[in-house]
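Here's a structure for you.
For this view, one protein chain was removed and the others were kept in their places.
So, chain A:
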Amino acid sequence: MGIRFVLLVNKQGQTRLAQYYEYLTLEERRALEGEIVRKCLTRTEQQCSFVEHRNYKVVYRRYASLFFLVGVDNEENELAVLEFIHLFVETMDRHFGNVCELDIMFHLEKAHFMLEEMVMNGCVVETSKSNILAPIQLMDKAA
């Protein structure tokens, strides 16, 4: 499947966006988020961006106060996932203009729409920022 979940977490470990591509119960999700946030947030800048957790890998990248955590299957190309995170950030940047934690909090649904245009069922579907943003901008114009 490739991507299993995309998580955005702030420095304090609070979840800011969570999208799962496999079904987990509420309890499982809370436990998982707690575990991997604890694992990833304690790592230093110099350490690599990959953490093995249970039977999959978490690829993470930090942008200012926000951590982007992506859980992927073991055979997924980790470097490509880093590239994907960056693409997601750039896309949000283009839309919000210097995206920050609050933008995502207050426009949670928009962040989700962008992600939805980029990833379906755990597979990357679109890599062009303007293609990703086209339907969202169309909506904004209509509103």
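Brief remarks follow.
We take it that a residue touches a chain if its C-beta (ideal position, glycine included) is under 8 Å from a C-beta of that chain, and two chains touch if they have at least 3 such contacts; residues count from 1.
FYI, contacts and distances are computed from a predicted model.
Per UniProt, the protein behind the absent chain is "AP-1 complex subunit gamma"; the candidates were "28S ribosomal protein S9, mitochondrial", "AP-1 complex subunit gamma", "Cytochrome b560 subunit of succinate dehydrogenase" or "peptide chain release factor N(5)-glutamine methyltransferase". Touch with the hidden chain on the side of chain A covers residues 1, 15-19, 21, 23, 26, 29-30, 33, 43, 46-52, 77-80, 82-84, 86-87, 105-106, 108-109, 112-113, 116, 120-121, 123-131, 135, 138-139, 142-143.
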